[in-house]
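Yeah, one chain of the complex is gone here, protein chain that is, but the others are all in their spots.
Moving on, here comes subunit A:
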Amino acid sequence: MIPLNHSLAIAALLFVLGLAVVLLRRELLFILMGLEVMFNGVALTAIAAGQHWGNADGQVLTIMLMAVTAAEIVVALILIWLAFDRYKAVRVEALTRLRDDNKEGVP
């Protein structure tokens, strides 16, 4: 029986690691991987809580999360492929089209 604190610590570690990858890496694919790692941290929390309370809800939530992640990854991968196809970009620095150009004055 793994104590709850251990599981939560691992989950938090996973989440922070994923977040760090999202924030620090510049490649789109790595950012996507960081996101998956964060999802795993969240899923682990749910499993651990479900085990702690003797309740199946945590496992249900995890299975649901897997399905959603699978769907999400499909869309995200298509977007990344499109970004590469249109702009020849694999890094986020190349994708700044939402930037507001201050020098052009008030819109």
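Basically, contacts are C-beta pairs under 8 Å (C-beta built on N, C-alpha and C of every residue); 3 or more make two chains touch, one makes a residue touch a chain; residues count from 1.
As a working rule, contacts and distances are computed from a predicted model.
J.: Just by its UniProt name, which of "Aspartyl/glutamyl-tRNA(Asn/Gln) amidotransferase subunit C", "High-affinity branched-chain amino acid ABC transporter permease LivH", "NADH dehydrogenase subunit L" or "Cytochrome bc1 complex Rieske iron-sulfur subunit" is the chain not shown in this complex?
T.: "NADH dehydrogenase subunit L"
J.: When the complex is taken as a whole, what residues of subunit A touch the one chain not shown?
T.: Those residues of subunit A that touch the unshown chain are 19, 22-24, 26, 31, 92-93, 95-100, 102, 106.
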